[in-house]
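Every protein chain but one is kept in place in this view of the complex.
Which chain is which? They are A, B, C and D, in the order written, and residues in each are numbered from 1.
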């Protein structure tokens, strides 16, 4: 078998980068434009990143779940790439929410971290999806990898409702839901609008990142595929005829 | 009269595991009535070829068709119960008696446990039916594997070193099972290092060397 | 010149397990230079006799003397390292590579790991030394067991179906090992169903039938 | 071919028979669970009101851990040869999954009953609202056996995959645990435990679906 000449085209699309930049800028301007909170002062501006980051992590993990289910149904590796890309972005957003939360916690609660159901469960969510990404590195066979991670991708999503409702179930330090709850919303309109803008911008950013990441994932898979059809040693050639009677 | 479709056809099949290639570009057709002997050195890939034919081994390239079903598609599940595979290592549950092992197998095929009992008697193990599998000698366990074949009467036999560990009487049993399957229009593949015995049993033989069929 | 003491002597040995009797009143003497072939039906007790000779199987009655030691007394621990036993099932650690498996064995005898490497080369497995044992074919695992014998050069060889699973090249290896051991004044016991091959190798043969030696 | 239910029953019968012969749950896991319950008061101090408070929680944690262990051990002791033959048997992988889970379910129920008794004795638990317990026991046993069987299927597909097990077990056992502890507490506080029971039921359903969907791919990988 002669090694085949194969090349991979370079990714060229730039618009996702532009979109991400614009969305980031919009979030920044909006959070600076709104007045400081009555109680929390300037600190409250953290919220416009902390909260959308957490929500977009939720969205990303739901997309991972849906794409994983689609993979299990259709056995199409494209769905696997979507699931993985979304999980990776979700991990970034979760990390952002945790990091900002910790920065926020130090001045308000006096500690970086504490025993709190939401904090703990958010951390578990973070680690479970980090584990999802680590798991993908343990196998090189694309289909086996896709199957395993799809199973995890579907099941891990139960984390999301757990994190969301944890503040209701264990009444502890963290803020209970102010927006995503059955009762009417009681929040300053300007803050609400700013939060809305931030959430929309984050969503746009998520979509743009998804496009870029999926493109990259496709190229990675192509490279893996090429490596796997490349020539490798024959297993049976490791075995030779025994050398009888050495020296004796 | 139309020609019979082949029992199995491999077309350009290769198998990889880790960073080695086990099988390369295997083309092989097995027709009804064939008893194919497969020879080759240790580690050449004989067991792997049997597992490919049993639809148990994922392949890297090529197409595998077994009993009319594409082995990479879901169709393989419908033909599997008609395949009889005996590997190097007995597949019995050690804590269960031989009768319980065979009974489990029979019932999984929708058959009665009495079928299992008579199969055990046919391989000469009636007296040991209530002995736990892990308290049976190695040859007795191999015999019990052949009883499994008698229970399900598969049309496609895949036997990995069928004569090893069996005493003279039991060896004849293997030959009888192969003959019966082949005579009824099935096919058998026999992997072995005992060329003399398999040559007398097989309708044709192939040699596998470093993952390539010769 | 005084006569050489026997390598092993069984005297009225019987073995029971649960509520069955596996061996009955076995008398057997194995002298230096003997290569004893043991034949018999499946389940007759051949493996059990090997384990008795390896001092691994507790006996119900009779006396067992191996390499001058009483096998029921603590003396057996001192002679065990000079016994080479290969059973039905390979005793390799599946997660370790062949080199690591043999290296462990060599070091347990106080030998260097290079001895293990050259033993692997001698059985034709130099190329697979770094392959995990559970990724080696059945025959390769059997070969690795014989490499163990080459590492420790035991004076008393106990081989259970030594030729099974080995290809034509490797089968000669077994014969060479047996010849070497016997020529150097050791002894070998070969349990097998392949009467022709063992007859040509053995200096004498016995038949075991329902736990009784004939 | 035999029906789905008979297939599952066949597998369950096989597993129960194997356990009866090996006695692993009975002689190793069950005593370990009981020892765990015994050690906690020795370790945290024998403060009666505090023990009464933490008793049910500790009980559920022990059930959870050992429960998953029981179901994992049950399945992952299968050899490659046995797996091959099972794949060739034509039994529906989903039926095999349910059959295995069914056997573990029965072991787990027994395990819960024994340990529950031990807990009540050792921790002096009030049994007010206990009528919810049989329901909780059944749901938790179902959830854990489905979870453990799924995890075991993953372990059996090769060593790399073993890393999946804790990842699956952590997120999925939490809703079961929370549901189990809160259902009784809610009732004792005079509130409805419906939400908790529903949450557990949803988890069990999710697990059953996941098990069914993954049964075939897991059987075919190794």
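Convention: contacts are C-beta pairs under 8 Å (C-beta built on N, C-alpha and C of every residue); 3 or more make two chains touch, one makes a residue touch a chain.
What you see is a predicted model, and the numbers here were worked out from it, not measured in a lab.
A.B. asks: Of the listed residues D:35, D:48 or D:113, which contacts the missing chain in the full complex?
C.D. replies: For the chain that is not drawn, the touching residue is D:35.
A.B. asks: Residues on subunit A that touch the omitted chain in the whole complex?
C.D. replies: Output for subunit A: 113-117, 120, 124, 170, 172.
A.B. asks: Of the residues in subunit C, which ones touch the absent chain?
C.D. replies: Residues 51, 54, 56, 58, 77-78, 80-81, 83, 85, 87-91, 93, 95-96, 100, 104-105, 107-110, 132, 148 of subunit C touch the chain that is not shown.
A.B. asks: Using the document's contact rule, name the residues of subunit D that touch the chain not shown here.
C.D. replies: These residues of subunit D touch the chain that is not shown: 21-24, 27-28, 31-32, 34-36, 38-40, 42-45, 50, 53-54, 56-58, 60-61, 64-65, 68-69, 155, 159, 162-163, 165-167, 169-170, 173-174, 177-178, 181.
One rule holds in what follows: only the chains that are shown with their structure count from here on.
A.B. asks: Roughly how far is subunit B from subunit C, centre to centre by C-alpha average, rounded to an integer in Å?
C.D. replies: Between these chains, centre-to-centre, one finds 30 Å.
A.B. asks: Roughly how far is subunit C from subunit D, centre to centre by C-alpha average, rounded to an integer in Å?
C.D. replies: About 46 Å separates the centre of subunit C from that of subunit D.
A.B. asks: Between subunit B and subunit D, what distance separates the C-alpha centroids? Give it in angstrom.
C.D. replies: Inter-chain centre distance comes to 37 Å.
A.B. asks: What positions in subunit C touch 2 or more of the other chains?
C.D. replies: Those would be 128, 140, 143, 169-170.
A.B. asks: Which residues belonging to subunit D are in contact with no fewer than two other chains?
C.D. replies: none
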